[in-house]
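A single protein chain has been omitted; all remaining protein chains appear in their positions.
So that you can tell them apart, the chains are marked A, B and C in the order they are listed, and the count of residues begins at 1 in each.
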Amino acid sequence: MDALLLQILNGLDKGSAYALIALGLTLIFGTLGVVNFAHGALFMIGAFCSVTLNKILNLSTVTLDATQKDFLGNPLKVKTPYVESWFGEAAGQSIIDWSVPLAIIFAIPVMLAIGVIMERGLIKHFYKRPHADQILVTFGLAIVLQEVVKAFFGANPIQTPAPDALDGVMDLGGAIGLQLSYPVWRITYFFFAMAVIGGVFAFLRFTTFGMVVRAGMADRETVGLLGINIDKKFTIMFGIAAAVAGLAGVMYTPINPPNYHWGMDFLVLSFVVVVVGGMGSLPGAVLAGFLLGILESFASTTWATTTIPGINQIIIYLVAIIILLVRPRGLMGRAGVMEE
Amino acid sequence: MLNLNQRDTGTFLFVIIITVLAPFVMNPFPTESAMAQFNAGYPDLMQRFVIFGIFAIGFNILFGLTGYLSFGHAAFLGVGSYAAVWMFKLLSYNIIPALVLSVIIAGIFSLFIGFLCLRRSGIYFSILTLAFAQMSFAIAYSVLSNPKFNLTNGETGLQVYADDIQLFKVENLTTPHLFGVKMNSTYELTLGAWDFQFNVGYYVSAVVMILMFYVSIRIFRSPFGLMLRAVKTNQTRLNYTGLNTRPYTLAAFVISGMYAGLAGGLLASMDPLAGAERMQWTASGEVVLMTILGGAGTLLGPVLGAGFIKYFENILSKINDNVLHAWFQYLPEWLENSLVWVLHWFTGKGWHLTLGLLFMIIVIFLPGGLMDGANRIREAIRGRKAKKNAKTPAE
Amino acid sequence: MSILEVQNVNKSFGGLKALQNVNLKVEEGTIHAIIGPNGAGKSTLLNCFVGKLVPDTGSVTFDGQSLLQKKPHEINQMGVSRVFQTPEIFTDLTVFENVMIPCFAKRDGSFELNAWKPVTRESDIRERAEQMLIDVNMIDKRDMIASSMSRGDKRRLEMAMCLSQSPKLLLLDEPTAGMARADTESTIELLKEIQARLKITMAIIEHDMGVVFSLAQKISVLAQGTVIAEDLPDAIRSDPRVKEAYLGTAAED
Partner (left out) sequence: MTLKNTTRRGVLKGGALAGAGLAMPQILTAASHAGYTNAPQGADVTLGFNVPQSGPYADEGADELRAYELAVEHLNGGGDGGMMNTFKVSGGNSMLKGNGILGKEVKYVTGDTQTKSDAARASAKSMIEKDGAIMITGGSSSGVAIAVQGLCQEAGVIFMAGLTHSNDTTGKDKKANGFRHFFNGYMSAAALAPVLEKMYGADRTAYHLTADYTWGWTQQESIQAATEAKGWKTANNVLTPLATTDFSSYVAPVLNSGADILVLNHYGGNMINSLTSAVQFGLRDKQVNGKNFEIVVPLYSRLMARGAGENVKGIFGSTNWHWSLQDEGSKAFVKSFGTKYGFPPSQAAHTVYCQTMLYANACETAGTFNPCGVVEAMEGLEFDGLGNGPTTYRAADHQCFKDVLVVKGKENPTSEFDVLEVVEVTPRAQVEYAPDHPMFAGGDLGACNPGA
């Protein structure tokens, strides 16, 4: 029982990341009709926003400490971060400690800018080109982005810990007599994801901007005829999609130390999520994200792997294949969208 | 000649001449010169040129003609390699049974996957093939390599051991051979400051590629090829013209799968080892890059693209900072250092970045690939834009 | 003798009843027009003929055989060709290649792995395609890429593609929609000429009355999913029900 609940929690957690990435991906596909293979890379860049902020906050003055020796026997170089010398040691340390949540503020403008630049500079020219070309150019972009990140940050994963206050384990099951302890940060991530998803939906639901975009998703040409400058709105939409993926990346860094390869790792997966949920369906993407997360968790249990050896390796792809063959519009896709 | 029109005969002869003379063409710089770094005329790379050429030619029959973008063709290459190595393990090192089996197995495998994937088109088809390829990779990498049932030998790669069965084992033939002629035999010709290497494996692969290139020309120019191009243009019309598109696309898929299997079998024949990473989706992405880079839907493009990418992978990745410094040593030091600093990002360990950039540039500015670029240059030299309506299709 | 028979066909999408008890007979060798206001169900009906849609109930028979459950290419192989509202042609191929494809389909059936013999050696197909282009007066455009032609030429090409299969029944979906007056007239002439020369049965969906009355030998009027009248053109012209359907209450005068 506890094991089952634990796997569901795990699934929701993984699903949060999948859902956030897929949300942006399907938003871009729904509004712009563009298949963005660089979306995983945006997630990765978000994660490195967090790393960058951490590095910036750790910029230090170097003093030599003659009492200690470094590995060559020279006096040890002791680094004092500027923030500590500016705000005092305690305040400075807590600023560094909270660098991941702080990175949200840092990442939003950065990701919006990257999204807008990407759309204006590249994607715009591909609206009229075949899907294959869009896939290929964004695939090329994904390679470039990951190599640039590698050139700056190296290939090794970089540890970016959560704030001490949110590090540790919370006992969720004590009240109901179950042994169910779960990392605080993962719970935070789940709620953060829900908030972002809720924000995006509310934005689309309750603002005029959102209404136009939704109308545009339903029928791009008609909205264009109404004389609304839909292109500009779509540019902003692309920026928002990039920001959502970026935020998902920022907050994911304490769960797994980020490396330059994350984009490709999450790319195939997020496409599967979008397909399972239904191309262009926002609720579908969210639902499929959580569903696949949970399914993946269950497939990893000893029970599953002993029943069907290797099921944990292939479950995601198997689901994608079955969905595509049996119900190509996905769980919540509209009939007729991309079915043939 | 050979039932080809004049233009195709020209292309075909060009391919034959280039492949036969490759040991010379690829080795333009004297062995001891600084530029020797750029020579590509050594057996392994030349073999890769023609083998990946075969892979790309086959892929082009599917993607170039029908427009179906498969992200899973590396799976067939991998399957072909495994089949070939198994033939080495079970029968003998003779490459003929290995090649035959690799084509057959890849054909069956692609029939199965194609049958399922072709129920969808567009991006859905791409994602389906991607999912199948990733699944095949995972299965080959660990599921089918467990100690109880070891079909692929996992990370280490499938290879031939001395205690393997080898029913028709021949003494002294411990590497792949064609009726006794060893694939790894190399003859060398020294001509002044130049060394040229003539490798048996390369010429065997080259002959296979030339044959396969010929087959692909015939397919391109046949009614079947016409139908495939029609599939790309307008499936609705084709259906309402009384043609069932599914068998056409499936046939194209299987043919390209068999080409991939043959390429995989040849890879294993040149070097008897088959690894799972050949099946990864990034490897499938590579053949897509090759085809696009050269020019999808053109005859020569995929071969060019394959050569280009393999050249980059093997030559550019070996240019380290030391080599760069050696090139620019005659320059003033500040200039030398800044040049090296700039190039450093793009060569050696940075070659993936160059590849990504190059690829983007091609897709953005030259959607027709290198062939398109060559045509544009030719037209520019002629000084007039060729009439659009006089353009010969598919070339 | 009727070549196409529609009996009690019903088709609904969700709550919307697109076709209700439609009955229709197309006589062999005639031009039969199906008219009706927008949303009357004309396109739905046509799609039931070609296998794109399957009626919920009722039967559609062609030449004595049921068309239900048949795929578009199978129906075409039975001898039904279709011209679309916006010309569906192979835009990336040359005019000549466009016409060769239906010739191959006619000769080889729905699939043939003919991957070895060059197209240039298929002399019977080439002759037939060339003849067809001469017939529709397009032989000078033989090597043009189809996408670069005018809309009228595209329509003409599509017609040639359909005719090259010598169909038993030619379905035309608003063949003059969006055409200039002169083009419309030349299309009408072309259709008349084809009908006179080849005696091909045609079913035309059209809402341009001028076209319909100058072409059709028989007319069915479709309104709100049912056939409200089926008769000779003159009779249809004076039928009050038709006026009502087209003009609403104005039928009182």
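Please note the rule applied: a residue touches a chain if its C-beta (ideal position, glycine included) is under 8 Å from a C-beta of that chain, and two chains touch if they have at least 3 such contacts.
All values reported here derive from a predicted model rather than from experimental measurement.
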{"item": "Contacts of the hidden chain among displayed chains", "value": "A, B"}
{"item": "Full-complex contact with the absent chain, from B:T186, B:T236 or B:N337", "value": "B:T186"}
{"item": "Where the missing chain touches subunit A, by residue", "value": "2-3, 6-7, 9-11, 13-14, 68, 70-72, 76, 150, 154-159, 161, 167-169, 179, 181-183, 185-186, 255-257, 259, 261-262, 265-266, 296-297, 300-302, 305, 312-313"}
{"item": "Interface with the unshown chain - residue positions in subunit B", "value": "31-32, 39, 42-45, 48, 138, 141-142, 145, 147, 153-157, 159, 161-163, 175, 182, 184-193, 195, 197, 267, 271, 273, 275, 277-278, 313-314, 317-318, 320, 322, 348-349, 351-352"}
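Here is the rule we go by: only the chains that are shown with their structure count from here on.
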{"item": "Chain-level touch network, classified as line, ring, star, complete or other", "value": "line"}
{"item": "Middle chain, criterion being Cα centroid separation", "value": "B"}
{"item": "Rounded Å distance between subunit B and subunit C, as computed from the means of their C-alpha atoms", "value": "46"}
{"item": "Chain centre separation in whole Å, for subunit C relative to subunit A (CA means)", "value": "52"}
{"item": "Parts of subunit A lying in touch with subunit B, wherever the complex brings them together", "value": "35, 122, 125, 129-133, 135-137, 139-144, 147-148, 151, 264, 268, 271-272, 275, 279, 309-310, 313-314, 317-318, 320-321, 324-325, 328, 338, 340"}
{"item": "Of all residues in subunit B, those that touch subunit C in their complex", "value": "3-5, 218-219, 221-227, 229-230, 232-234, 236-245, 247-248, 251, 255, 388-391, 393"}
{"item": "Contact set on subunit C toward subunit B in their complex", "value": "50, 71-73, 76-77, 81-82, 84, 88-94, 97, 100-102, 104-106, 108-122, 125, 143-145, 148, 161, 165"}
